[in-house]
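With one protein chain removed, the remaining protein chains of the complex are shown where they sit.
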Amino acid sequence: MKRFKLKHRDAVSAYVMLIPFMVFFLLFVIYPMIKSVLDSFTNYNLYQRDFIGFRNYVRLAQDKIFLRSILNTLVFAVFSIVPLMVLGLTAAILVNRQSKVMYACRAALIYPYVTSMVAVSMVWLYMFDPTNGMLNKILGLFGAPRQWFLHDETQALWCLIVVNIWKNIGYVMMIYLAALQSVPTSLYEAATMDGAGGFRMTFSITLPTIKPITFFLLTTLSVECFKTFEQVRIMTNGGPVSSTTTITHQIYMAAFSEFKMGYASAMSVVLLAIVFVMTVINLKLGRQLEDL
Amino acid sequence: MRQKLWKYVGNIVLALGVIVTAFPFIVMLSVSLQSMNEIYSGELILIPRTWQFKNYHDAMTNGNWARYILNSIYVTGTATVVSLFVNAMTGYVFARIRFPFRKALFILVLVGMMVPPQVTLVPLFVLVKNFPLAGGNNILGSGGTGFVDTYFGLMLPFLAGSFGVFMCRQFYVMFPKELDEAAKIDGCSRFRAFISIFLPLSKAVLASLAVLKFIGAWNEYTWPLVMTNTGSGRVTTVQLALTSFRNEGEIFWNQLMAATIVTTSVVFVVFLTMQKYFVAGILAGSIKE
Partner (left out) sequence: MVRNMKKTISLILAFLMLIALFTGCSTEPEKKEETKTESTATTDTAASDVTLKFIRIGNDAAEGDYWKGLIDSFNKANDGITVEYDEAAIGEAMETKLNTAFAAGLGQDIIGHGIMSVAARVEAGHYMDISSYFNKWEGKEDIMPSVLANGTYNGKTYGLAYSTTPFVFAYRTDLFEKAGLDPNTPPTTWDELKEYAIKLTEKDGEKITVAGFAFPMTSGNFVEFDIFAFGNGSLYYDDEGNPTIDTPEKAEAFEFLQSFLPDVNLPYNSNEVNPFLNGNAAMTLINNVALTPMLNNEEYKGKVAIATPPTNGTDADFCGCNMLFIGGNCKNPDEAFSFIETALTKKEVLNRAKVLAIPVTRSSQVDAFIELDPMNEVRARCVEIGIGMPRTTWAASFQKIRNEMVQQVLYSKAGAAEALASAQSQLEAEIAG
């Protein structure tokens, strides 16, 4: 009886404490989202908004460029996330020391993440430039032939991935750094007494303890990678021959240039579905739902 | 011996990483001090031939930059502080309390992050404009301009976003079980437990969340764009102003880079101040062994 009461009280305080966030969240995030999901069943553009059933989705399935964009986005996401996680964690472990030098290193590593994409893209356009670019000059020193980078349809997407990794390492590092601070030192002390080395400690204590953070990073990074478009828009416009267009770049074009809001909404539902499935798989594999 | 070797390898890797990430910054700094002719030469010049410090002056006098920066600091700062507390509390609830529909609500929180803003922009804007009893609106939400052109309107998406909730929840899941039990023994309510036990231990989490939120809000472009409906520049933020360094055919890269460096330095100061909260072992003393 008492147990039930306690649980009951818990539930009430939980709901009360959720109110401030949920009011804003439901109104300003979920409501517009539901609207746009409904729009995906219409031909909504600047001057009409009629219900057309699943026609947008049928057309999406035949839209070659959109299908290409799904493939591009998957490649972009997978080949960004894996290196990002590894490099970010390594960086976090390396700078997890208290000293002025380490502070400076952290600052340097996070700088690309802080800077706006427009400025960053300009710098990289300089680096990739086929005629005078830095990278071609370095390659030239080794006698390698000139590379076209962003103008080569087989290289352009990889160039964008490199920029993406470079830009976001700071983000992964910072989150992991905060996570490392939250690992109780008592755990390390016990392990040191058992004679465990730094490497073993990382794998047997740190990584398992910060698993919720790894899940968090995987989820947010996949969301971010799937939403990438600014970099695409600034550096390649989706070209050459659609080799770098991403789902969100397609959404952006449909929404802001062709004004096909209904079609854009259908694309975003597809995107939502893909990210959602990825996240659920993630949840299951990481057993993150068990504590829920 | 092996320990030492690894340490050396680690330091070398770190040094390389820092050089690679810092290099483009040096390019930016250099471009911000060059003349446009030098930029058009197409060569990557690291040391400008003539140092054009006036680029900074020109950039900052192109519009009312003091106002833009203050606007951005006000909007970003307020949104960050307010949302930080709410996010932490909500994250705590999801991580630490069992209640009906917890799973479903949490998944909804995750879904909230996944929608591309391009498609929700118009419905969100219409909602904000037609918000009842705001900005001259009547109870049905018509007649006035709602939250359009207000600072509160600018902050809205950052107050409602679920990223911070998710992040706080994942950190609170990691906190030791003993904390809840200690609270229970003391007869604390859930809210009290959050305020007096969990919140003080969340420094590292909240510091990094604050930095991330600040960066996100600071670099936001589209929402401030549509929220500033009159051209008085009253609620113009830095990212809007940054787009003004171009015309139909040309981008004034030197001034753009100068302005970028100035605006990023604000965010950077925030990052540096938050550094001191990244302290190892903050949870160490929390558990009675």
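Going by the order they are written in, the chains are A and B; count residues from 1 in each one.
Just so we're on the same page, a contact is a pair of C-beta atoms (placed from the backbone, for glycine too) under 8 Å apart; a residue touches a chain by one contact, two chains touch by 3 or more.
Here the structure is a predicted model, which is why all the values come from computation and not from measurement.
Touching the chain that is not shown, out of B:Leu14, B:Leu121 or B:Ile197: B:Leu121 (per the contact rule at the top).
Within the complete assembly, B:Thr145 is the residue of B:Thr145, B:Ser202 or B:Thr264 that touches the hidden chain.
Across A:Tyr57, A:Phe79 or A:Trp148, the single residue that touches the chain missing here is A:Trp148. Among A:Val12, A:Leu67, A:Val86 or A:Val101, only A:Val12 touches the chain left out of the display. Where chain A meets the missing chain, the touching residues are 9, 12-13, 16-17, 19-20, 43, 45-47, 65, 121, 125, 129-132, 145-146, 148, 150-151, 153, 234-242, 252-253, 256-259.
Although one chain is not displayed, chain B still touches it through residues 36-37, 40-42, 62-63, 78, 82, 85-86, 121-122, 125-126, 129-130, 134-135, 145, 147-152, 155, 159, 188-192, 222, 225-226, 229-232, 234-235, 243-250.
As a convention for this text, only the chains that are shown with their structure count from here on.
Mean C-alpha positions place chain A and chain B at a centre distance of 15 Å.
By the touch rule above, chain A contacts chain B in their complex via residues 7, 10-11, 13-18, 20-22, 24-25, 27-33, 35-36, 39, 87, 90-91, 94-96, 98, 103, 105-120, 122-124, 126-127, 129, 131-134, 137, 166, 169-171, 174-175, 177-186, 197-199, 209-210, 212-213, 215-216, 219-220, 223, 226-227, 248, 251-252, 255-256, 261, 264-265, 268, 271-272, 275-276, 279, 289, 291-292. Taken together, the chain B residues at the contact with chain A in this complex read 2-3, 6, 10-11, 13-14, 17-18, 20-22, 24-25, 27-28, 31, 42-44, 86-87, 89-90, 92-93, 97-100, 102-103, 105-106, 108-116, 118-124, 127-128, 156-157, 159-163, 165-167, 170-171, 173-176, 189-191, 194, 204-205, 207-208, 211-212, 215, 219, 239, 242-243, 251, 253, 256-257, 260, 263-264, 267-268, 271-272, 275, 278-284, 287, 289.
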